[in-house]
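A single protein chain has been removed from this complex, and every other one stays in its place.
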Amino acid sequence: MDARNHDGLNQEPWLWPTQVWQQKLNRVRAGKALKPGKWKGNARLAVALSFDSDHETSELRNGGVSFGRMSQGQYGARSGMPRILRILEKYAVPASFFMPAVSAMIHPEEAAMIVAAGHELGMHSWIHESNSRLDESTERELALRAASTLEHLSGIRPVGMRTASWDFTPSTLKIAREMGLLYDSSLMADDEPYELLEDGEPTGIVEIPVEWIRDDSAYLAMDRTVGARPYGAPLMILDIFRRELELAYDEGGLFQLTMHPHQIGHRSRIFILEEIIRLAHSKPDVWFATHAELAAYCANEAGLAAASKAPS
Amino acid sequence: MDARNHDGLNQEPWLWPTQVWQQKLNRVRAGKALKPGKWKGNARLAVALSFDSDHETSELRNGGVSFGRMSQGQYGARSGMPRILRILEKYAVPASFFMPAVSAMIHPEEAAMIVAAGHELGMHSWIHESNSRLDESTERELALRAASTLEHLSGIRPVGMRTASWDFTPSTLKIAREMGLLYDSSLMADDEPYELLEDGEPTGIVEIPVEWIRDDSAYLAMDRTVGARPYGAPLMILDIFRRELELAYDEGGLFQLTMHPHQIGHRSRIFILEEIIRLAHSKPDVWFATHAELAAYCANEAGLAAASKAPS
Amino acid sequence: MDARNHDGLNQEPWLWPTQVWQQKLNRVRAGKALKPGKWKGNARLAVALSFDSDHETSELRNGGVSFGRMSQGQYGARSGMPRILRILEKYAVPASFFMPAVSAMIHPEEAAMIVAAGHELGMHSWIHESNSRLDESTERELALRAASTLEHLSGIRPVGMRTASWDFTPSTLKIAREMGLLYDSSLMADDEPYELLEDGEPTGIVEIPVEWIRDDSAYLAMDRTVGARPYGAPLMILDIFRRELELAYDEGGLFQLTMHPHQIGHRSRIFILEEIIRLAHSKPDVWFATHAELAAYCANEAGLAAASKAPS
Partner (left out) sequence: MDARNHDGLNQEPWLWPTQVWQQKLNRVRAGKALKPGKWKGNARLAVALSFDSDHETSELRNGGVSFGRMSQGQYGARSGMPRILRILEKYAVPASFFMPAVSAMIHPEEAAMIVAAGHELGMHSWIHESNSRLDESTERELALRAASTLEHLSGIRPVGMRTASWDFTPSTLKIAREMGLLYDSSLMADDEPYELLEDGEPTGIVEIPVEWIRDDSAYLAMDRTVGARPYGAPLMILDIFRRELELAYDEGGLFQLTMHPHQIGHRSRIFILEEIIRLAHSKPDVWFATHAELAAYCANEAGLAAASKAPS
């Protein structure tokens, strides 16, 4: 159990009094639905593509001891990113790149290229650390340092974040509010954007929800210590993403996708990205947006205070 | 090995005298087959759909420390349930919803809506606790409290239960008998309903058997600590469920299915539920029943005393 | 490392002197190829179907603490076996059933039915114990008791064995020789039968090789403690078995298959068995044999002494 178990009770969950589980339940929770009547430009479908550009930090965070995994990370920057950027350019669609600060320091030209091409550069931790192993002050300090580093390297201060490994602690939302962020993209309570509640109170922060279902790593990552292998057939992944997109269209909703350059960027997988973009493009009424544009639009439509934090 | 290993012998199983393994074998076991000559209304196929509405309790039971997993649970209630209820309504088929009491307390409107729509609300533990970690009196107390909570919230006292994680202890059957339940749905000794034996004696309790094969979670759940990933292709799951259903039809039997709102309720998966219902509907002689209706019918046909406990 | 590591050296393998790894290598090893020029009746293809009828012993061996897993075992006997026996009868093909002695004691009518239908009943441990956790005298005693139990229940003394979990110890071959067995079916050094060598010396014992590739459990077994789930699509399993069979036919060889009643016996899987039998039946020149018949034929063709141990 978490070292930061904040209730001070050392009981088995089935012995908890009601207020204990209620407090846990309400610490961070989905509130007001932020799906607008229509998306920008009267679009029926919103598409928000994102890439977590972890590169070598996935292994550095583990101590940097495996040169094999370090080389897989370098592949993301060296071979994966050029293929991804070429496809985004070909179809002229924007995307959000969430980059650990150390990854951006290793690849400053990548951070610059992302911004120059009109994409969003979002926060994604310092070195892909697991937030739940940090105390609050360390988590805050790393978050502030990450924001400053990205701003320094790209010239633009990030307005949103995605926690590394989607590891969201009891302090994460508090820190995001202190930093005046527009949005987070790490939680999974809905298919559509929503406002985050903290202890039951509206925060004005927009959540752009993610899901393992719409994450390439869930199918493709290899982990020798457990049985995780690249068992996800490329055509199965395309089929799943396509079904998520088609029903989003039917519902007039959002299709959000999380990918990793060192996973989707491979020769046998990159077609998945292109096919999904082609499918969305084939719809007459689609809006491709960065996560920041999407969050700002939702906040604005719903009259949230956060709308003012949107990038110009 | 289980702390409640009830034989008092500390031997390796290959050194056990015969009566030791016989006693274990007979503690809880499938008895009399309860498949009737014909299903209700002269139907050839019985279809019993069920949903385990665990929602946030899957994570609360683990201590409630991951906001990511908590948000996945909330998804079940917020996004999954509306899709499921819409499909059941569209085809006018009843289903059984097994709900931990804490889940019903978090979502009382859901519990009420289930009953109002004519579906069954069944017991499914207090907070999704693992029974085998409890002593008998704790298991009993939680079961009684769960039944009262569901009755209080829905106005109907549940007549059946499904153990959380299908974790059935040496005390579970005893408690179910004390509570006068009509049926359990946690064991796997047959495709068709059967009477449970306790230490070789008929209990009058009907078992509606489940199987991982007919459980969406077996294919779709993600567990980072082991290699479990959403590797189950949606079309593979449909193919497996379809084959189970087709042979049930050929045999004039029962097709039972277990699903979870936070799994099957997703955009890329919900079609599986609809396709299975459409397939069953296309048969000229199908009976869609709640688990309670099914158990009552079987008990009645076989002349079990439990038949009198059936809901009116 | 194995407690019975029999070299007395406590070194890392890369520091071993040559004779250490040579001794390990030669302890039990594939020798003379026993594939005959033609199979019985001038057939081009030999088909040896087998079923490990573990039933409840898989769980009893673990202490018999999970009623869920115990009920899955009972399913094998109660629901799986009738489907299997019906298909074997429909196509009039013989098979070998490897049954732990305790499983045969729980289901004596099954053991009798197998023999009455002309199938083979082979040894498969006492209670599905892991041989490598036993000392030699315990392994011997359990093997002898298992053989006597099967003989007592079926009237025929088994001539072959399959170790539970294919767990073959340094003593297993020695015990098989002492018992005068015709064959073993637990190892994987070839697609075709071969003679086993012990410390480099021919033993006269025939090995009918198995493989996880041709084992239903490798694709279908569910193990919650690791990431093993029923991810094996039924059509994928059929495709793999079919390819194994087709190339066996091309090579004029043996197609051997291992199944489990509680796995293959399910409604969504039983078609795999029927389709494989239909495919083999469609060949003009196929010989369906029990493992014992196959081993005896190979031993006889090769002039092994073991041929005299063949069942009449």
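The chains carry the letters A, B and C, assigned in the order they are written, with residues numbered from 1 in each.
Note that a contact is a pair of C-beta atoms (placed from the backbone, for glycine too) under 8 Å apart; a residue touches a chain by one contact, two chains touch by 3 or more.
The structure presented is a predicted model; accordingly, all values stated were derived computationally and were not measured.
Looking at the whole complex, which of A:15, A:116, A:233 or A:305 touches the chain that is not displayed?
A:233
Among the options B:231, B:271 or B:287, which residue touches the chain absent from this view?
Reading the full complex, the residue touching the unseen chain is B:231.
By the contact criterion defined above, which parts of subunit B meet the unshown chain? Give residue numbers in ascending order.
Residues touching the hidden chain, for subunit B, are 226-228, 231.
In the whole complex, what residues of subunit A lie against the chain that is missing from view?
Residue positions of subunit A that touch the missing chain: 56, 60-65, 67-68, 70-72, 74-75, 78-79, 102, 105-106, 126-127, 129, 133-134, 138, 142, 222, 224-231, 233-235, 266-271.
Contacts of subunit C with the missing chain: which residues?
Counting over the whole complex, subunit C touches the hidden chain at residues 1-2, 5, 12-14, 16, 18, 21, 24-25, 27-30, 132, 166-170, 172, 186-191, 209, 211-213, 218-219, 223, 226-229, 231-233, 236, 239-241, 243-244, 246-248, 251.
Note that in this section only the chains that are shown with their structure count from here on.
Please state the rotation angle, between 0 and 180 degrees and to the nearest 5, that superposes the Cα atoms of subunit B on subunit C.
So the copies are related by a turn of 90 degrees.
Can you work out the whole-Å distance between the CA centroids of subunit B and subunit C?
Roughly 35 Å, centre to centre.
Determine the centre-to-centre distance between subunit A and subunit C, using the mean Cα coordinates as centres, and give it in whole Å.
50
What are the residues of subunit C that contact at least two other chains?
Expected reply: 226-228, 231.
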